[in-house]
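Can you read through this structure? Questions will come right after.
Missing here is one protein chain; the remaining ones are kept as they sit in the complex.
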Amino acid sequence: MAQIPIGIAGPLKINGEHAQGEFVVPMATTEGTLVASYNRGMKAINLSGGVKTTIVRDAMQRAPVFIFEDARGARNFVDWVKENFRTIAEEAEATSSVARLQYIDPYLSNKFAYLRFNFSTGDAAGQNMVGRATFAACGWILDNYKDHKVEQFYLESNLATDKKASQVNIMRTRGKRVTAEAVLKRDVLTQFMRVEPEKLQYHAQVASIGSILSGANNNGLHSANGITAMFIATGQDVANVSESSAGILYTEITAEGDLYISITIPSLIIASYGGGTGLATQRECLELMDCYGKGKVKKLAEIIAGVVLAGEISLASAISSSDWVSSHEQYGRNR
Amino acid sequence: MAQIPIGIAGPLKINGEHAQGEFVVPMATTEGTLVASYNRGMKAINLSGGVKTTIVRDAMQRAPVFIFEDARGARNFVDWVKENFRTIAEEAEATSSVARLQYIDPYLSNKFAYLRFNFSTGDAAGQNMVGRATFAACGWILDNYKDHKVEQFYLESNLATDKKASQVNIMRTRGKRVTAEAVLKRDVLTQFMRVEPEKLQYHAQVASIGSILSGANNNGLHSANGITAMFIATGQDVANVSESSAGILYTEITAEGDLYISITIPSLIIASYGGGTGLATQRECLELMDCYGKGKVKKLAEIIAGVVLAGEISLASAISSSDWVSSHEQYGRNR
Amino acid sequence: MAQIPIGIAGPLKINGEHAQGEFVVPMATTEGTLVASYNRGMKAINLSGGVKTTIVRDAMQRAPVFIFEDARGARNFVDWVKENFRTIAEEAEATSSVARLQYIDPYLSNKFAYLRFNFSTGDAAGQNMVGRATFAACGWILDNYKDHKVEQFYLESNLATDKKASQVNIMRTRGKRVTAEAVLKRDVLTQFMRVEPEKLQYHAQVASIGSILSGANNNGLHSANGITAMFIATGQDVANVSESSAGILYTEITAEGDLYISITIPSLIIASYGGGTGLATQRECLELMDCYGKGKVKKLAEIIAGVVLAGEISLASAISSSDWVSSHEQYGRNR
Partner (left out) sequence: MAQIPIGIAGPLKINGEHAQGEFVVPMATTEGTLVASYNRGMKAINLSGGVKTTIVRDAMQRAPVFIFEDARGARNFVDWVKENFRTIAEEAEATSSVARLQYIDPYLSNKFAYLRFNFSTGDAAGQNMVGRATFAACGWILDNYKDHKVEQFYLESNLATDKKASQVNIMRTRGKRVTAEAVLKRDVLTQFMRVEPEKLQYHAQVASIGSILSGANNNGLHSANGITAMFIATGQDVANVSESSAGILYTEITAEGDLYISITIPSLIIASYGGGTGLATQRECLELMDCYGKGKVKKLAEIIAGVVLAGEISLASAISSSDWVSSHEQYGRNR
């Protein structure tokens, strides 16, 4: 058993559609400074009235590829798939009591027809659920499509995109697409975080240009830190940090001179039951937030999004008030 | 304490420059099928003579930004930084007995001068070491640069890029840039993995087109799985899966009809001491591979790269022989 | 009047759905070697039976953004847009006898609702047609949406993406998505192009890894050359080379030892009437291919795709047989 220290952060005041109230947050990390840093951001949020969280999309994918003699074969196949969507969905959904096929995104290139299946998966992350469902759907397709010979078929083609950062996840969602927003009061920032709203806003703009230059999948600072710590604590498939670490940060100064800050996590992949969530400590951590079991995954998504925003506020303030490095010193990390 | 089950995979035969011989590999994961899947790939590698591993680059970054009145100010500043590189390096290196400044990559845009500092960090991952060193260097720069007023300075600007997938990491390296290569014998693939080399080669090509369409940072399949499991087991900063999950897969059929397969991990961020590596179980896991402590980080990098390649071979074979989904069934994952 | 020399390339044998037979191709360029190079590729194609061309998608976009108080406002707005799609389409289509609204792709981030309107535009490129149509649709939306206040509205938001290379164009199409395919006979390549199929295939794979490293929007070689020369000759909006230069190249060795090569151009933006197509020489050039006027734009798209493939074959052969630079010498370009 690998043992990773769990720190408790918070409480964090969340005004979500699924998570409402104050939540203490378990974070499993070997980084001494991390929980303290997130706590600092949570305080700033709480003093400003809390964080508003919203899930705007929810889908899990599997993307098989069908290969034909030529581009026409691939194109005509995609048309047939659209005409037969209902039956394909029935075949897919017959494999699970939960999985529901929302839609299929087709991508045509060369002689390849890539189909990105998008499913609802309830409270599970759903990679295997949708794998089974897509496999069944493809079986039916392969049995029933007669117009052109399918030269080759693979169940996955790097359009899902599982365990990978990608533009398709940022654009088209993978798992939960969730946004956390807060309006940070000027006096909270200046007195408690020792930074003016304008300096945070300015850093966000300069760092966005930095992201354009570096080709980063996140114009924020470190959403991966909070996500990873909560993933480990709550028994998530931590390899999904690859996708879940993407983020779109946006800030503006309000008419009142406060700071509106929000981050959208376009591909947050989590579960509230199944997999590692059932392990003893992990289940405890979920229960600590009343996020274990059926009907709780969206609540968990909102809490994670709120925590991520707290982390952005804390680190951005540290960078902007330039006491960042020293903040590590006092906790004596010897990396 | 979060507790995550550790499975032991291997042994894996590695012909590295730092890792040589057979290694058993600790993988911390809640995924029942993962260790079995990696074992399958390791067997295929061992039966083919082992995996060759090579570290081609090694650097850790911090990227401050200096803001000027205009683009000329930024450009002239960068020229001055080049002229004063030696002194800047001394100031940076004075903060650490280990950190060595290799070079500074300047990126100019608008009125911003982004400096991507590249350091050697010995056996540490080094994010904080280079943070301190860069902070000291910037202090000296701010004190000594007089030609133009520095309007604003931030120690980080999203060009590092820490805890984020990015093109700059893929192109210019972050942490270890390590390649694992193997030549898989045709009969091993056909008899043991039940797949022809040509089918794996074909899938790799089709999945590469898939990656181009999806804008993925990895044209392989799931390097994040092996990396994450080993990161947790060995006390790494797991949030670095964001960067470390990038990969460049390449395959070809050899003149003998075997399969050459290799993967380059351009931004593998690990340590063999410091941070979480010192925790009891994590240290044990490192010691299991003789990878704990000074002078061992490159050995660890090579082992991880070899494990990642094993995972690619295993999953690609499963997809190509289409028994992928069913392989999950028998292990009864209920996601 | 800027005057640019027009060379005539071809004939090129095209087996398209809209273009069928042999076509001579006008190319306006100041590059002495260009027409000769394309001719070489066309000969190789003709000797192998011609190029097969297929249009798989056709859509022109405009992408307004609606800004709300928060993410919930943006999400609920998108739901309302879906419910009212028919009426929105009617409002949009009332502005044109040609434009037809196919679907609206919504992209949600932070508190922004980006709507990517996708239209059919007949034989026009259609940027202005869809601009007017989207403007009218947005007018109706702004008048009729009452649930949340629209804080701000802009008719364009960089999701179209007009005059820009982008992943959304590669994934979701802009203008014509057209594929050109050919099976080049081994003896044609070895005798006429002085290169083995395997060497072209190998270069394509190595250059694809190069594209992954460089983050290029084209893993082929120079589709922009043929596209630009034909755009100038036929009175297209040449600035659309920005989008049209994207390409996805794929090659494989067939069972017979020949070379299958294809390129998909995901965002080819052209017109067969309107704008510059009506100018004297430009119209002549279109008429030379019987591509002027109504019902001819798809034919033109297929011809351009075929020409692009010819250029890929020619330059790839030159690179692979390493006489590339010298081929420029003899034409004495003094760049």
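Per-chain residue numbering starts at 1, and chain names A, B and C are given in the order in which the chains are listed.
Operating definition for what follows: a contact is a pair of C-beta atoms (placed from the backbone, for glycine too) under 8 Å apart; a residue touches a chain by one contact, two chains touch by 3 or more.
As the structure is a prediction and not an experimental result, all values here were calculated from the model.
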item: Omitted-chain contact residue, chosen from C:Asn46, C:Asn225 or C:Thr264; value: C:Asn225
item: Residue touching the undisplayed chain, where the options are A:Thr87, A:Asn144, A:Gln191 or A:Gln205; value: A:Gln205
item: Those residues of subunit A which, in the complete complex, touch the missing chain; value: 167, 170-171, 202, 205, 208-209, 211-215, 219, 248, 250, 252
item: Missing-partner contacts on subunit B, residue numbers; value: 17, 52, 54, 56-57, 70-72, 74-75, 78, 107-112, 167-168, 171, 177, 179, 181, 215, 248, 250, 262-264, 266
item: Touching residues on subunit C - with respect to the absent chain; value: 1-6, 28, 30-31, 63, 65, 67, 107, 109-110, 112, 114, 124-129, 131-132, 135, 152-159, 161-169, 202-203, 206-219, 221-225, 227-229, 232-233, 235, 237-242, 245-246, 271, 274-276, 279-282, 285, 319-320, 322, 324-325, 328-329, 333-335
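FYI, only the chains that are shown with their structure count from here on.
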item: Most distant chain from subunit C, judged by the mean position of its C-alpha atoms; value: B
item: Gap in Å, rounded to a whole number, between the CA centres of subunit C and subunit B; value: 36
item: Chain centre separation in whole Å, for subunit C relative to subunit A (CA means); value: 33
item: Interface hub residues of subunit C, defined as touching at least two other chains; value: 167, 171, 215, 248, 250
